[in-house]
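A single structure is presented below for examination.
Omission of a single protein chain aside, the complex is shown with its protein chains in their original locations.
Going in written order, the chains are labelled A and B, and every chain counts its residues from 1.
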Amino acid sequence: MLEGLLFIIMGLITIVCALCVVFQKNPIYSAIFLIQTMVSLAVLYVLLHAQFIAAIQVMVYAGAIMVLFVFVIMLLDLSKTDVEAGRDNLLFQKPSAVILGFILVVMIGIVTLKTVFQGTKGEYTPESISQIGNTQLVGKMLFTKYVFPFEIASILLFAAIIGAIVLAKKQIIEDKKV
Amino acid sequence: MPYFFGCSYLDLIGYVLLFPLAGTIINGLLGKKLSKFVVGIIGCTAIGISFILSFFVFIDLLKLDPEHRVFEIDYFTWIGSGSFEAIAGLQVDPLSVVMILVVTGVGFLIHVYSIGYMHDDDGFYRYFTYLNLFTFSMLLLVLANNFLLMFIGWEGVGLCSYLLIGFWFEKKSASTAGMKAFIVNRVGDFGFILAIMLIFVTFKTIDFTEVFHAAPEHLQMGSFVAIMITLLLFVGAVGKSAQIPLYTWLPDAMEGPTPVSALIHAATMVTAGVYMVVRCNVLYTLAPFSLTVVAVIGGVTALFAATIGLAQNDIKRVLAYSTVSQIGYMFLACGVGAYITGIFHLVTHAFFKALLFLGSGSVIHGLGGEQDMRKMGGLKKYMPTTYTTFLIGTLAIAGIPPFAGFFSKDEVLLDAFSKGSLFLWALGAFAALLTAFYMFRLLFMTFYGKSNMSKHVEEHVHESPMSILIPLLVLALLSILGGFIGFPTASAINSFLAPVIGGGHHGMIDGGDLHHVSNSLMFSMMGISTGIAVAGILLAYLMYVKQPDLPAKLVGKFKLIYTIIYNKYYVDEIYDATIVKPTVKTSFILWKIVDVKIIDGFVNAIARIVELKGEVLKLFQTGYVRNYALSILLGGVIIIVCSLVLL
Partner (left out) sequence: MILFTWYLILSGVLFSIGAVGVLIRRNAIVIFMCIELMLNSVNLAFVTFSRQLNSMDGQIFVFFIMTVAAAEAAVGLAIIIAIYRNKATVNVDDINLMKW
């Protein structure tokens, strides 16, 4: 019962914050609301017995990635000038997008309500997880069953680092040439 | 040393083909970078080696038992489709050996000659490339063991002929002549293709040996199919060998370089038709009607072309018409069933006609390109060697014993008389008279009398270089001795070629048949034909040496006939008016109305519709990323809706 109450409160907060992300004019506000969305999602993860994910949600998403966003907004000094001040060139974009969004919500709702979920149940019940410890289980999986994707993920991050450096440094290299 | 590393030279027959092909490839790809000397050496060596190999093949073939002188070698299956199978294979038998000896032998001499003749030409390497390719194609034609491979060679020589006639393509007349040759030949080739199809339909195979083996059982004597096959084959032969009514391309083909005229348009390619008829003699024997057609066309062409030759003034055109006429003799011989005589005449003709063409080439070369006989004369003292060899060639073609032409032509006439009819004999005999006359007219106008050359030309007249004279001398020797391979009748060449005739296993149509001709008839015929030749020569001597004003008088008297003959019976004009012009007009209509308006209009309309669609569709390409994202979302929603509705 308490769980259900908590879900309703956190769910509402998440939805409101998500809407604010979309409809705030100033990108820095959007970023702040996005952080709040992610934190409330982390609470939901805890409710779902995924403590490790909840922790890295806060650390990686709300911490690292969002800091990056805020940095870029600051760097480009976007909060002062409203990029979207002018008239929208695409007149029907906003209404059609909203209508489509609604239809999507309705559809997803229908699909989820109609579907009877019946997958093969795994061995990790909430009880067994709390016995071993969620983090230990995730670590075990990562280094056994998913060791190969894990290595690939490291390569991906490496490539992303190089890509980010190259893209961001480009201007300086060109300046040197000139 | 007939054996080469333990294997018979017959096994090496492929190399006879390979060397000219290699020469073609080397000269064709690298010729531009090589010096003229190297190009010439490569071209000549390729053919020379081929000739030597051919000779050893000939020796090896002689060693075999006469009845089993057939050697076939299959290289690979070229086309295999259902029951149709074409094998790339070669066949060596007495007939093809004779042909490859002539092709490579005469071809080699002409290659050597060309080095001197074409020396100042910019397209030197191009010339040798084509010439080698021609030799390759011709060898393929005569060595092929099935109809389709023979057809490849047949088309190959046609292509080379086209390329070489139009060799000086900057000249409008040359490129036109090339096209004319190609198109007229196409008419003949069409017949040939139909014949091949009909043969396949009838026999289910296109292999020579199998077809000829099956023919006597498959086809009834004089049946419709046999007549159709042989007539269609003969259409091909008529095109390639320049017989009535498709002869018009050959005189125009003289636009090409003179050695080409000698090799392709006199000695070898144009005789391919004769070779083909002889090769298919089994089929022809089964269709007496076709044989009659062959004989009549041959005889009429012999006479018809000879009359045109009387009034021509271009030295090469006279020779061209004489070639048409002589090939007519060969068909005449084939038509009366004397296939071996046809081949015999083909061989001797190759010798003396190549000699005559090369001699005329030497004259043209010496006069700096002049071809009009009225502007020659008195060349005897300037070019003694050319004159001597030319005289030998002329005597040979006129049929004076003991030169080569005498034996073969006499035999043709004898066969025409003994196996054919008096009419055919009369055609041949009258043509022989005319031949002797116009050939000596040519000789007298060119080498005798007073000089009609312009001052400028006269100062530069010179005897040709050695590379031109040596082939002339060799060919002159062959023109003298060549006749003895067929003397007396039923001799060396007869017994050598006899197995080929009639498939080698049923009935001797030729060969042995000759024996029943009585000696008295034979010798009286010899006398008559010699007499005819001498009469022709004397007439020419009278008109062009003794009384040089006589021709002009005669022309004045028979103005109409002269004009008609001088204009070659207006055949070209008739063809132009009846076939070419209507075709052009129809094509014009098809072009302007059917093609431009209807077909192009249809195609353009489709293009226009597509363009209009594009005009509309391009509006969707707004360039706004958000718009594209909207489409993606729309697509996703549609998929979900569909899956909900359908599942």
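Basically, a residue touches a chain if its C-beta (ideal position, glycine included) is under 8 Å from a C-beta of that chain, and two chains touch if they have at least 3 such contacts.
Owing to the predicted nature of the structure, the values given are computational and were not obtained by experimental measurement.
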| item | value |
| --- | --- |
| Residue ranges of chain B at the interface with the undisplayed chain | 618, 621-626, 629-630, 633 |
| Residue numbers in chain A that touch the chain omitted from display | 3-4, 7, 11, 14-15, 18-19, 21-22, 27, 30-31, 34, 37-38, 41, 44-45, 48-50, 52-53, 56-57, 60-61, 64-65, 68-69, 72-73, 75-76, 78, 83-84, 88-90, 93-94, 97-98, 100-102, 104-105, 108-109, 112-113, 117, 119-126, 134, 137-138, 141-142, 145-146, 149, 153, 156-157, 159-161, 163-168, 170-171 |
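By our rule, only the chains that are shown with their structure count from here on.
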| item | value |
| --- | --- |
| Distance between chain centroids, defined by C-alpha means - chain A, chain B (Å) | 86 |
| Touching residues (chain side chain A, partner chain B) in the complex | 89-90, 93, 96-97, 100, 103-104, 107-108, 110-111 |
| Complex interface listing, chain B residues touching chain A | 622, 624, 626-627, 630, 633-634, 636-637, 640-641, 644 |
